[in-house]
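Here is the structure we will look at, set down as structure tokens.
Note that this complex is displayed minus one protein chain, with the remaining chains in position.
Order as written gives the chain letters A, B and C; numbering starts at 1 within each chain.
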Amino acid sequence: MSAADLAHNCLYYMSLMREVEDRIERKLYRQGKIVGGVYVGRGQEAIPVGTALVAEPGDVLFPSHRDMAVFLIRGVTPGRILAQYMGRAGGVTGGRDANMHMGDLNHNIVSIISALAATVPVAAGAALALRYQGKNGVVFSYFGEGSTSRGDWHEGVNFATVQKLPVVFLCNNNQYAYSTPLSLQMACANVADRGPAYNMPAEIVDGNDVLAVYEATRRAVEYARAGNGPYLLECKTFRMTGHSAHDAAHYVPKDLFEEWGKLDPITRFEARMLAEGWGTQTEIDELRAAVHREVDEGVAWAEQSPYPDPATLLDGVYESS
Amino acid sequence: MSAADLAHNCLYYMSLMREVEDRIERKLYRQGKIVGGVYVGRGQEAIPVGTALVAEPGDVLFPSHRDMAVFLIRGVTPGRILAQYMGRAGGVTGGRDANMHMGDLNHNIVSIISALAATVPVAAGAALALRYQGKNGVVFSYFGEGSTSRGDWHEGVNFATVQKLPVVFLCNNNQYAYSTPLSLQMACANVADRGPAYNMPAEIVDGNDVLAVYEATRRAVEYARAGNGPYLLECKTFRMTGHSAHDAAHYVPKDLFEEWGKLDPITRFEARMLAEGWGTQTEIDELRAAVHREVDEGVAWAEQSPYPDPATLLDGVYESS
Amino acid sequence: MSTTYLEAIREGLWEEMERDPNVFLLGEDIGAYGGAFKVTAGLFERFGARRVVDTPISEAAIVGAAIGAALMGLRPVAEMQFADFITCGFDQIVNFAAKCRYRWNASVPMVVRAPSGGGVHGGPFHSQNPEMWFVRTPGLKVVAPATAYDAKGLIKSAIRDNDPVLFFEHKALYRRIKEDLPTEEYTVPIGKAKVVREGTDLTIVTYGAMVWVALEAAGTLAEEGASVEVVDLRTLLPLDRETVCESVKKTSKVLLLHEDTRTGGMAGELAASISESVFEYLDGPIVRVSAPDTPVPYSPPLEDAFLPNAEKVVEKARWLFRY
Partner (left out) sequence: MSTTYLEAIREGLWEEMERDPNVFLLGEDIGAYGGAFKVTAGLFERFGARRVVDTPISEAAIVGAAIGAALMGLRPVAEMQFADFITCGFDQIVNFAAKCRYRWNASVPMVVRAPSGGGVHGGPFHSQNPEMWFVRTPGLKVVAPATAYDAKGLIKSAIRDNDPVLFFEHKALYRRIKEDLPTEEYTVPIGKAKVVREGTDLTIVTYGAMVWVALEAAGTLAEEGASVEVVDLRTLLPLDRETVCESVKKTSKVLLLHEDTRTGGMAGELAASISESVFEYLDGPIVRVSAPDTPVPYSPPLEDAFLPNAEKVVEKARWLFRY
């Protein structure tokens, strides 16, 4: 892929994620069309985009709750995602589960459960399976810095490193876990400081720079795919919203929002594109308009999708049922 | 305490632990007087002894399954311990639980449960309580290297370091967890390599050298008591037995037993005592004889202790019952 | 001055913290933020970081630390952000806390608060009713209040109890119900059910949010001439079998109702207990109304179909009357 094509892809998926999430959080949620929790990755789009664009089709991805672009990049349509949030039959889980609790093995995406970091050992098991099957796929395991406090995180990472499994651990360190700042979450300064505990390479990258994330992910994936075992990538970023749509984040010092707002991954990358000559302002404007249209269509598609039929309530608890 | 007194104490408790455990594993168990699992700390006595001798009365100890000397040092008699193993009413748990699953808050010792490392967060909570109560006690949290793989270990250590709690984490790295060697347990070379993950000082000490353990523990305890937070001490040693009395440890290369046998903490320390002039051979012989007598008496005491009355089966599930 | 169920819990915590300096709270985001549901709002400001401890995302450490502090004589109240996450600290509760006293005579006076239940469109992981995992574990006490009065009185009793207590607060009740509470101090005893409506023709035994469903159903049935007694268990373990059986003796018909899924639910234990003790008084099958055996679905039409409601109760009661 040419640098310009890559740049275009990066901008497209970051913008698409931003727009889908904006629509969800600022429109549909407030209109009461989405009930239940809404968590967005505003300001963090460079992380799912810069990482998932590296993934090969045979790689298996375990996005967390602020990684919507992973779905978009793997080909899950905005319509299905929007329908998911609205609890419609056309949603990824057909109304069974909410928001980012979705997966689709046709796209090699495994659904999180709500318990944070529970996917980490599962990701290790998927990596074990890929190696077992003689495939050279890599597993992408996503989580926030707060999730690294969980026992499952430790057990999963430890097992993966002992077994030298092809997993890249992708941490978005947005410095908050709900209302809890890093300093009340861990005594170390960086999540990457946890790498040596597992004899695992750990790298810190600017999580608001999509190309830096992309390049670092390539290094990580190459390392893992070559059979060297897991690699931890800590993407420093900031959560530009409350924890969820109902949280005003009063506990975050205002100047942090301002400071990090200047580092917005999309604005920054648009400037970079122009500077590098990877695109023109017109192209950027067109991209933005196209994204808008795509999301408009997605919303329309989702809204026409019916609610699931209550008669299906009992189906699918077991294979036969 | 004079160096000679300290040395005498060290030798006495190491020998007492050795003798009690020998009696349990090599006599009572084989005689069928102990049913259920028997795990001993043969060859590792320097660790519970060198650490627990540092403890102040107000310190709270969480010994694991190879740390019998902790009980002896805190004043739990061999008789009560032997009765515990034999399921007698006079045992520490009155026949309710087996072997090292015992605790006694009168001696500030908390009982492990079987799930490894489950005591680690509990130890953190005890340390929180000591600080809360304005006491300057330190908590001693014991575990084997294999137990550090557990999620509870990670969560407990992480919480303790975030809260800067007065806990010393005391790891006996005896290089096996049941049949599992270190290399299948963790990808790092030392348990101490896990310290930086929690921004916690971590020190490696010769776990078969009781004075080295003692001195290192003093450093660790001083650090924790001063309010600096947890300290991790990794005591390198070797499990000179099978995992339990029914395990012949065929999976351990024979030469490892030979090699480590030469480093037996008791033999080694006796030589050191003589060399340093902390005691004479006569004194050592007398100590050994005294230990023998003490354990003989303990066994006699335990054997005369009745079995618990089945009529008490339902008592004590709740406070009132 | 009406008090919501949520405020009642907060008041209970507050009063106990004022009364006993050994009471303290720990959990995720419970400090300055006041907790995901704001149950602990204001407590951090009043009692400070020493007594309102924000923790990392570590349910095993939260429960474990509570156990450790309890063993040292404190009275910790741990919060699970959602009851669903209690599975992450499960071993600590069922193996450590529950068995300490029986094994080595050590008290663990700890409370674990857990916002549970559906009807809030929370989906499979924010709606569960996990009580039966604990009701089947000797050594624990399990409480599930239905009213603001009981919520306050029971949280206070739970804190004073010398055994580990799981306190299931129903999320759907938090702000939906409001009562005038006594101004003087009171507690509600653990282990005592309550007849919340008297009747002679049928006993409905239930707890938590379903008490309101039962009362609604009883109202409808009254219009049809049936006199329904409603027993609110309030405590699930130890179970007040006596109050249940007394009621059944009187009415001879019983409907067991819970929001939890059917198989292995509380109704089973009640059915066994009733059948063992007052079989001869029964003049009809013991019937159940519960959620079906599925995860809790998210989408409103599915969740509505999943949850028991007054209509389903009335229908089942009518069937039983026809029996």
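Annotations
The rule is simple: a contact is a pair of C-beta atoms (placed from the backbone, for glycine too) under 8 Å apart; a residue touches a chain by one contact, two chains touch by 3 or more.
None of the values given here were measured: they were computed from a predicted structure.
Every shown chain that the unseen chain touches in the whole complex is listed here: A, B, C.
The residue from C:5, C:125, C:149 or C:207 that touches the chain not shown here is C:125.
Here one chain is not drawn; of B:49, B:82, B:113 or B:126, the residue touching it is B:113. In the complete complex, the residue from A:14, A:35 or A:122 that touches the missing chain is A:122.
Touch with the chain omitted from the figure is made, among A:110, A:138, A:252 or A:287, by A:110. Screening C:26, C:267 or C:314 for touch with the missing chain picks out C:267. Interface residues of subunit B with the unshown chain, by the touch rule above, are 35-37, 87-88, 93, 95-99, 101, 113-117, 146-147, 149-152, 177-180, 184-186, 251, 307-310, 312-314, 317. Think of the hidden chain as still there; on subunit C it touches residues 84-85, 87-88, 90-91, 94-95, 98-99, 102-103, 124-125, 132-133, 135-139, 237, 239, 256, 260-261, 263-265, 267-272, 275-277, 279-280, 282, 284-288, 293-295, 297.
In the full complex, subunit A contacts the hidden chain through residues 60, 92-94, 96-97, 101-105, 110-111, 113-115, 118, 120-130, 132-133, 151-152, 155-156, 158-159, 162-163, 316-319.
Criterion: only the chains that are shown with their structure count from here on.
Shown here, the protein chains touch in all possible pairs. Placing every chain at the mean of its C-alpha atoms, the farthest one from subunit C is found to be B.
In this assembly, the C-alpha centroid of subunit B lies 41 Å from the C-alpha centroid of subunit C. A straight line joining the Cα centres of subunit A and subunit B is 45 Å long. Shared contact sites, meaning residues of subunit A that touch two or more other chains, fall at 149-152, 184-186.
Taken residue by residue, subunit C touches two or more other chains at 55-56, 58, 60-61, whereas all remaining positions touch fewer.
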